[in-house]
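With one protein chain withheld, the remaining protein chains of the complex are depicted in position.
The chains carry the letters A, B and C, assigned in the order they are written, with residues numbered from 1 in each.
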Amino acid sequence: MELPEAVHFGQNDLPFVDIGDGSKLKVLQLRIGEGMWIIENIFQAGYEVETHQHTGPVYGYTTSGAWKYREYDYVNRAGSFLYEPAGSKHTLQCIEDDTRVWFQMYGSNINLDAQGNISSVVDGPMTLAFYYAMCEEQGLPRPNVLVG
Amino acid sequence: MELPEAVHFGQNDLPFVDIGDGSKLKVLQLRIGEGMWIIENIFQAGYEVETHQHTGPVYGYTTSGAWKYREYDYVNRAGSFLYEPAGSKHTLQCIEDDTRVWFQMYGSNINLDAQGNISSVVDGPMTLAFYYAMCEEQGLPRPNVLVG
Amino acid sequence: MELPEAVHFGQNDLPFVDIGDGSKLKVLQLRIGEGMWIIENIFQAGYEVETHQHTGPVYGYTTSGAWKYREYDYVNRAGSFLYEPAGSKHTLQCIEDDTRVWFQMYGSNINLDAQGNISSVVDGPMTLAFYYAMCEEQGLPRPNVLVG
Partner (left out) sequence: MELPEAVHFGQNDLPFVDIGDGSKLKVLQLRIGEGMWIIENIFQAGYEVETHQHTGPVYGYTTSGAWKYREYDYVNRAGSFLYEPAGSKHTLQCIEDDTRVWFQMYGSNINLDAQGNISSVVDGPMTLAFYYAMCEEQGLPRPNVLVG
C-alpha cells in the first residue's frame, strides 16, 4: 500500500467568497464520514454569527484583526488559539476589519434563536455546497477543496 | 508523567435503566470535550428510535437479537458491525426481543419529525443526565460512568 | 450532496484468517487518513500479544471467552467493555478458547521487547495488507473491507 501524502494549500490556492458586507469564506477540507471540516474566514467589524452550540470540538487559529464571543471577555487577535469543546455555546462578534481565522471543526453548529430554540443546523457538507454555489455565482471555477 | 491505564467495565458493573416497555439503556463512557459517548442498549421487539441524523460517526456492535433501519433491508444480528458515517439519517426498529447493541457515538442525534423538521437534539451529556436521573428514580446508586 | 449511508457487516460477511494455533483475525474497516482501524479477533487460550503501547485510543468489545492484560487483574469476558487511552501499555493474554473481541483502534501499536525497546510498529494499513495476503494464501477471495 502506498503511503498517503500530505496535501498543501497556499494562501491563494482557493478563493474566498463573499458572505455579506465584505466578510468572506473559504472551505479547505471536508472529511465526510468523520464530520470534520476546515474553513477560513475573513470577517469585517460588526459581522456576527448567530448563537450556536457545537456538537464536536472546534479549534480556532486567528491570524489578524480581533473578534470575540459575546458571552466572554477575551479577544482573539493575531496569534490567538481557541479551543471550543463539544457542547460549548456562544455568539461570534467581529471587532476589527480584516479579521482572519481558520476554524477546524468537528460536527455541526446548532443555531439558536433569542429564546434558545433551534433555528437551524449547519454542517460541513452544507457549507461546502454553499461555497461551491457562491463560487459559481461569483463566476469562479469550482475550487479544488480536499474532500474525502 | 504516569502512563494512562485501561479502564474495564464487566457486563454487570453498570446497571441498565428502563426506557419503556422493557427496553433498556446503560451509559458506559462520555468524553465531554470530544463529543464522544458509548452506550449499551437492550431493545425489545417493536421498540423504535425516531428518525435522526448524526453529526459525527457512529459504530454499532450487536451481540444478540435483531434490529434494522427502516430505510434499509439489512438486519443487524449477533456479530453484526455497523458503521454510520457523519450525516447518515435513519429510523431504528427493533425486530426481536432482547436485542443488545453497543453504540460508540461522536456528536449529536438530530431528531426529525415526519415532515423532516428538527424536533429535538440529543447528545452525550443529556443522555448521561437522563441515565443518572433514571438510576436515582429506580433506587439505584449513582453508577460509576467513565466521564472525562 | 447525497447523504452518506450506513454500512453493515453481518457476522459472516468477512472471513477470519488464521494467525497461529487457531487464533483468528478479521479486518472490518480502515480509515486511512484518520489512522482508525477496526478488527475482530478470535483468540485461543494461551495466545499472547507482545507488550505494546498505543498512540491513540482503543475501544475493546468482548463477546465470548476470557482475556486479560498481564499488568492488570480484571478479566474481559462476554459483555465486557474496555477503554484503552492513548499512551496505555500492556500485554494481552488469552485465558479461554474462542475468546472473541472487536477492537476499534486509533493510531499504531508500538511493540516493545523485554527490555522496553521498540521492536516494531503495527498500524492499520500493515494489518490490512497482512489480512489480504493471508486471505489469498488461504484461497479466499479478496474480502470487501470498508476502506476509505
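Following the convention adopted for this analysis, contacts are C-beta pairs under 8 Å (C-beta built on N, C-alpha and C of every residue); 3 or more make two chains touch, one makes a residue touch a chain.
Owing to the predicted nature of the structure, the values given are computational and were not obtained by experimental measurement.
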item: Hidden-chain contact residue, picked from the options A:45, A:118 or A:146; value: A:146
item: Those residues of chain A which, in the complete complex, touch the missing chain; value: 3-12, 28-29, 38, 40, 53, 59, 61, 63, 69, 72, 74, 76-90, 102, 104, 146
item: Residues in chain C touching the chain absent from view; value: 32-35, 54-57, 83, 85-87, 106-108, 110, 118, 121, 123-125
item: Chain B residues that touch the omitted chain in the full complex; value: 1, 4, 31-34, 125, 128-129, 148
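Operating definition for what follows: only the chains that are shown with their structure count from here on.
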item: Interface residue identity across copies chain A, chain C - same or different by half; value: same
item: Turning angle required so that chain B lies on chain C, C-alpha fit (0 to 180°, nearest 5); value: 180
item: Rounded Å distance, chain A centre to chain B centre (Cα mean); value: 30
item: Between chain B and chain C, centroid-to-centroid distance (C-alpha), Å; value: 23
item: Multi-partner residues of chain C (each touching 2 or more other chains); value: 4
